[in-house]
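Below are the structure tokens for one structure; questions will follow.
For this view, one protein chain was removed and the others were kept in their places.
So, subunit A:
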Amino acid sequence: MALRVINKKRHLGLQQLSAFADTGRTFLGPVKSSKFVIDEESHESVVVSSTVRLLESLDLSSAVGQLLSEAVQAQHNAYRTGASTLLFLAGAWSRAVEECLHLGVPMSVIVSGMSEGLDSCIEEVASLHVPLHDVFDRIDGTQVFSELESLNASLCPFLQVPSDTGSIPKERDLKDAASQALTTSSLSGRPVKSAKPSGPQATVDADKNTSQTPQTLRNSLLADSRCRQSVVTHSRHCSREARAERTSKHGAAAPQPCRCSDLGELAVGLSHGDHSNMRLVEGAVRLQHQNTRVCQGSWTVPFTFDISRVFTRCLPGLPETFSCVCPGYVTVVSMFSATMLEDLQNQPLRVVLIEGDLTERYRHLGFNKPANVPTVLGSMRKLHQDSSDELWANSVLQVLIKFNVNLVLVQGAVSEHIIGKCVHAKRLVIGAVSGRVMQAFAEASGAVQVSYITQVRENSVGSGVSMTFWRSSPLDVGDGISRMAILLKTEGINLVTVVLTGPVTAQMQAKEDRFWTCAYRLHYALKEQKVFLGGGAVEFLCLSHLQILREQPLKKGDRICSGGLHNTSSWLASPLALYRPTVLKCLADGWHKYLSTVSCNTANYSSEFEARTFIQHHLQNAIDSGSPSSYILNEYSKLNSGVFNSGISNKLEQIPRVYDIVTPKIEAWRRALDLVLLVLQTDSEIITEPGHTQIKSQESEGFLFL
């Protein structure tokens, strides 16, 4: 066992952390530059354009590298976004903390000061929450049809190809569904809402409902951001009268972020430059929304965007414009069953869902096949010529015929033998179907998932599944086997497939990743019913808030007991007051760097210096104005697309607002700081493996053996 002290003079761990973090600098912000990662030994290379993929392909076997990748993975798995922010801030803060150590700030003071500062910032940025307000009202009632049509035009390019025979019934289907949606909504007894969501009257009414006695703005702001009184000053959706009314009521009220009440606006705001993918996400949301309406009829349960029922299907080799959103399940089958597919196309299919593999040898999980059981022939009766495999395949087919099943969806693998046999018998078997797709089909068709084909009963067979060709022409993925993309769906199935196409195979992974990032962003925004003002506004507010905190002297007796210092009665309280400005500056430095890097990456500024000067200028203005948050809101409404887009245009209406999601962002900050503080507080590394001879030869200096 060996022990290495890692912070003798300079903190090794923090240095490693900032070195790792530097690799992800270009992934910050809306404009990302891709990287080639090349393996020196095998000469293989990958294109990466996201932090998670980058860290996957880096060698992070050192202890700090492991902690970093663990933190990034945890953030990614929980939120699918914010990984780049985490990585960048971890790097920036570890550098800043090192600086603090250099200045002689006691470690415990850094720990408590930084976590106190971050907590305070997180409380502060709540003032930049933009509540979402009935974003689905706009795709209500009468609007459904027109929305859908625009969806058809923009999102399903294949529908516009007239020569496609397979596409015509599909289009009809869609329109039918839409008109159905229309009738159900008007039959449901609830009056169809007038399609004037941006009209002044509607907004004023809504505001009246929510506005209560004017309390202190701050309190109500923190208490409940959804139903608070909103003083709307800068929205194009709000009328002048409404504004006048508000201001007269509350006197000189601080401006507050307007709420967002349009899905399209929200989606564009959250797209962060990736419009094409966000449009697909928005399409998926609209389809799902429309589908829930069809199923539920009335409007009782509030709609949630169920991201687990959205799937991606990558079809490389097709032009990018073929990307689209389809209700149902899109999969690829090989061409040799083309005639069978033609036959199945125009009839309702009966479906069986198999959880395991569809092979003879498959046994459910947890079943142990005994080893020593040989079979002997009891008598000299004529031996069956067929192998057991053949016997089994026949029995499968018999079951399918008996229950008149023509579609089998299998979660695991399917033996080639069965596929061939079923093609002959005009039955389609599809393997490797994801569990959630199976679930969706089980719900919509009434089928019950089973493990073995022998378990199939009449009540476990589903019905009403229809199959169409996604495109009539076969796909050629490049391996010489031609395939067909088909679309399976059922009436009311809660399943949306997003088909992603692109000419360059190497980019498909990145494209899929980007799609999911957009999808999760919108998902969290809709789930939380609030977003942040984006474009750096939040970080900027943190910066100016910290600046104000720094200048504010600690009141005597107002002891900070937070973070590590909580509950201890140590002497550290007094140096905490002394070093507080330094520590808070160090925290602010992280965001300062973050903002300047984003501006540099988006090429608004040619050099980081220029960007920093610009931020500094605004920071001073914000602090001079007395209330940074209202300064930001004012600036925001002036520039309208981010504080740091240096107002190029004054055509306000055309520049969309930029939004950010709330919890994932804050969690990324917390995780980054946690990581830095964890590494900071670590003073030694203990290597438990007994083979320390290796270490001895390499760098015996600095190691200690027990």
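Throughout what follows, contacts are C-beta pairs under 8 Å (C-beta built on N, C-alpha and C of every residue); 3 or more make two chains touch, one makes a residue touch a chain; residues count from 1.
Just so we're on the same page, contacts and distances are computed from a predicted model.
Chemist: The complex lacks one chain in this depiction; which UniProt name from "McKusick-Kaufman syndrome", "Gamma-secretase subunit APH-1", "Nuclear pore complex protein Nup85" or "FAD-binding FR-type domain-containing protein" does that chain carry?
Modeler: Answer from the record: the omitted chain is "McKusick-Kaufman syndrome".
Chemist: Please identify which residue in A:70, A:343, A:551 or A:608 touches the non-displayed chain.
Modeler: Considering the complete complex, A:70 is the one touching the chain left out.
Chemist: Touching the left-out chain: which of A:45, A:339, A:473 or A:574?
Modeler: A:574
Chemist: One chain isn't shown here. Among A:57, A:108, A:276 or A:529, which residue touches it?
Modeler: A:108
Chemist: Taking the full complex into account, what residues of subunit A touch the chain not shown?
Modeler: Looking at subunit A, the ones touching the missing chain are residues 1-3, 6, 13, 61, 63-64, 66-67, 70-71, 74, 77-78, 106-109, 111, 115, 119, 308, 355, 364-378, 435-436, 439, 449-452, 454-455, 559, 561-575, 667, 670-671, 674-675, 677-678, 681-692, 694-695, 704-706.
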